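Of the protein chains in this complex, one is absent; all others appear in place.
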């Protein structure tokens, strides 16, 4: 089935493998009149680019984006925006060995089961390079959100046992350190933990948090197209994500009603919530406060440490995954989570424009 | 937007409010030839029926299902199966007061923001009664899965601090105790905790776990229609759910690659995994092992304990939610989680039938 | 596959067979705030009710609609509107014979081929009664369009060789005569032709024309969701329709560019077209003039006249279709064409609200 298309009204269609001609996306449903250039998209792609610290793969990937359609004289035309990043530095020889066996924690086995064979070069379609397309589309979504006063910000919340202390939280700090942690001390501890991981030829995972500011109340469609439900799907569709929670999430399960309910109060004639255990969503609809969610990212499956597995001939073997792999993908995944959230939000805002007849009448009268 | 339709090929369309004529669902895309009768669906509905223990609302709801179409001489015809449960015992007067204010933790405020007004009787469309439609459709999905050798089983994993001990795990036990916990001791502790909650006019949440057995490898569509991504959406679309995780989930984020990777090995000429940290899904595609996921359910927001809120006139007030409310909805939500998982799986199985040309050729040649 | 759901944002889900419990529809995506009652819907249903003249089946079908959800205190709430018409007067014995053979021109054979068997009572799901659901949903769509100043009007253009003369065109006349023809003389000739058909135990078809007034320019989404493409699908999805054309349609194929192009001119500072060969759509987008399309309806396949066919045992036989059948369905199909056009238009208007960033910004700022 067509599984590489996402969205209802604002829709993206992605393509590409790690070792093919390139990776790309068609953004269909972007309104006309948004100013857009390659530099703006490149800015987001650079945030996921590898080789920026010792905690990411030393592979050199320029990942320069080209806009192929949908923009005329610096503005979107309302027609599909096709974007492409060419694969320039992939070295096929690095990956030739993995054609023969199934790497634990990877999709090698399931792709073979599903399709009968696979493009084994660097993971093919299941490679992390696929997320380039998400980030390019996410950049367009972010620009749209900005034009509506909405801001999506993700960062690393936890690596190993090193967690961000809310008291020391500084979003500026997250932009400075290579681990995208908004707490310099936590970042230092996390770095030590990761160095130890690298020494042990092992890898690590972590938790990414994402905050959405400026979203109006009323976004999300009961009962199946709830805003949190669609965010969950968007985030779980990212390769290494194994969990999603909104607001207090799993902690809410251990709370009691009197603690977990957020009391409403009046602030300058506006209805506000005193707390935000709900994470900005009630009944699947945004309530006007910040939306806060978290994603659990598993450790990079590619490790140099010896592992047991089987090959395509059904023989049990020991392997050590060679190549230039990220000891942790969390910092590079931060912008991917942001992108998927932004894409989901734009679509939710657009499909939510028809909730009330009076607003529709006003729209068409204008 | 149309938010009450779910699925791609196997699609459900639900309708109904807590105090209208009834609640119903149209199941569109059910194949012809499945034997189906009202008793089989009723069996599932009875599992979510209230009033079965002191831990659920004492409201009497018969919730008898009628099949209105799509079944002829005891078999599905391939055309839409409409089912309806009439609302018989709803007492409108119980709820008249809540029209005026916004109950904390409920969707009263967000519905007003979205639609301009709301059907305030018993929560209207945001009522838990909406899940009747999910369970009726889920019963059809469960029958389809059974006919393909697939079994979906959910149960309560944790309430308060009372967690199921894997060593004492017994699925038979889950069918016996009113809390659906597969561990008698944990159920006992949970019951004590809940009795204390009731005394304090408070409510509790919990964690539901769901296991899927017999699903073949190869189900799930990269890159956006991953099986776990769609399960996450399905489960988060249930009213009180605030988190989803598959396999080790959030714990995986704190693990290292060498521990989290599941080693492959050979068992009687079949490729198996020694462990299942992945929860049965690699790269968004089922790997042939059990699928295991968990849902975090928040405490029931309706509590008798006094809470602060505001009314529609923008005045701050204190309220105590009257009426017959569940001190915990987790046990009644178990079958709802099962239903959404079953619906998602049927759709995933159906859309996954076109992955390989040789299989398609065989299908049309037969 | 789920084939009984139509639309993207304004979506209908229909169900029901001719001899089951009833026929119904769930309208999902209707905005909140539309005043709606059963009488308004009944008005449209009465237009397709049989037994109103000698040119339709003498079957008595009350076809009373019930609203089951989505309306509160006389207004739509934004949640799904479920509507049902019970099957009250269907006589199963009338149809028992047709279980055994395939009626020419009917879907008996193809349903058996597709589903392995069929609900043979009165055509089951392929019965004309299925259109009740379309008309009920169409009534809601018509009310929405009215509230936006848009009017959809269909009528019979031709029956046999009796065609409406544009010079004598009177929409008031169409409301008076039982054939819905906007030309009394043509209606008289058509009636004579039909009486002759009835005598010869035969049936007739005809052409329905539909005019849409008040639709703003800019509706329709290039390149696949063109307004005319979606109208074509909507109209061809009606049982007996075999052709669709917009504007000059098939006649345009025989024209030349200088004749077929509609010249633009200025009328009171507005850009207008001098002619409307295009039928109100350029490049799949409404151009602000009237939309005009036509549907070709085949003769009723059920005829008393002897026909050759085969039975389920593969034997060739002669049959004469018994029962109370319409000698022509065109007059009753007029409101069905109108309904499908209205449903399609509402969806097109809604999905078209995100074409321009400046309009979106204005919407969310309001």
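For reference, chains read A, B and C in written order, and residue numbers begin at 1 within each chain.
One rule holds in what follows: a contact is a pair of C-beta atoms (placed from the backbone, for glycine too) under 8 Å apart; a residue touches a chain by one contact, two chains touch by 3 or more.
Keep in mind that what you see is a predicted model, and the values were worked out from it rather than measured.
Novice: Among C:61, C:183 or C:248, choose the residue that contacts the chain missing from this document, as touch is defined above.
Specialist: C:248
Novice: Pick out which of A:125, A:277 or A:356 touches the chain that's been left out of the picture.
Specialist: A:125
Novice: Of A:40, A:66 or A:146, which sits in contact with the chain we cannot see?
Specialist: A:66
Novice: Pick out the residues on chain A that sit against the missing chain.
Specialist: Residues of chain A in contact with the hidden chain: 1-5, 7-11, 13-17, 20-24, 26, 28-29, 32-33, 66-70, 72, 75, 77-82, 84, 114-119, 124-125, 350.
Novice: Which positions on chain B touch the chain that was left off?
Specialist: For chain B, the residues touching the absent chain are 8-10, 29, 31-34, 76, 78-79, 144, 147-148, 216, 222, 349-351, 353-364, 366.
Novice: Quickly run down the residues of chain C that touch the omitted chain.
Specialist: On the chain C side, contact with the omitted chain comes from 1-6, 8, 14, 102, 104-107, 109-111, 113-116, 125-126, 130, 158, 160-161, 197, 200, 202-207, 217-226, 228-237, 239, 242-250, 252-266, 269, 271, 274, 278-279, 281-288, 296-303, 305, 307-310, 314-316, 351-352, 354-356, 358.
As a working rule, only the chains that are shown with their structure count from here on.
Novice: Report, in whole Å, the distance between the mean C-alpha point of chain A and the mean C-alpha point of chain B.
Specialist: The computed centroid separation for chain A versus chain B comes out at 26 Å.
Novice: Where the CA atoms of chain B average out and where those of chain C average out, how many Å apart are those spots?
Specialist: About 38 Å separates the centre of chain B from that of chain C.
Novice: Return the distance between the CA-based centres of chain A and chain C, expressed in whole Å.
Specialist: Computed value for the inter-centroid distance: 45 Å.
Novice: When you check chain B against every other chain, which residues touch at least two of them?
Specialist: Those would be 1-5, 8, 14, 114-116, 125.
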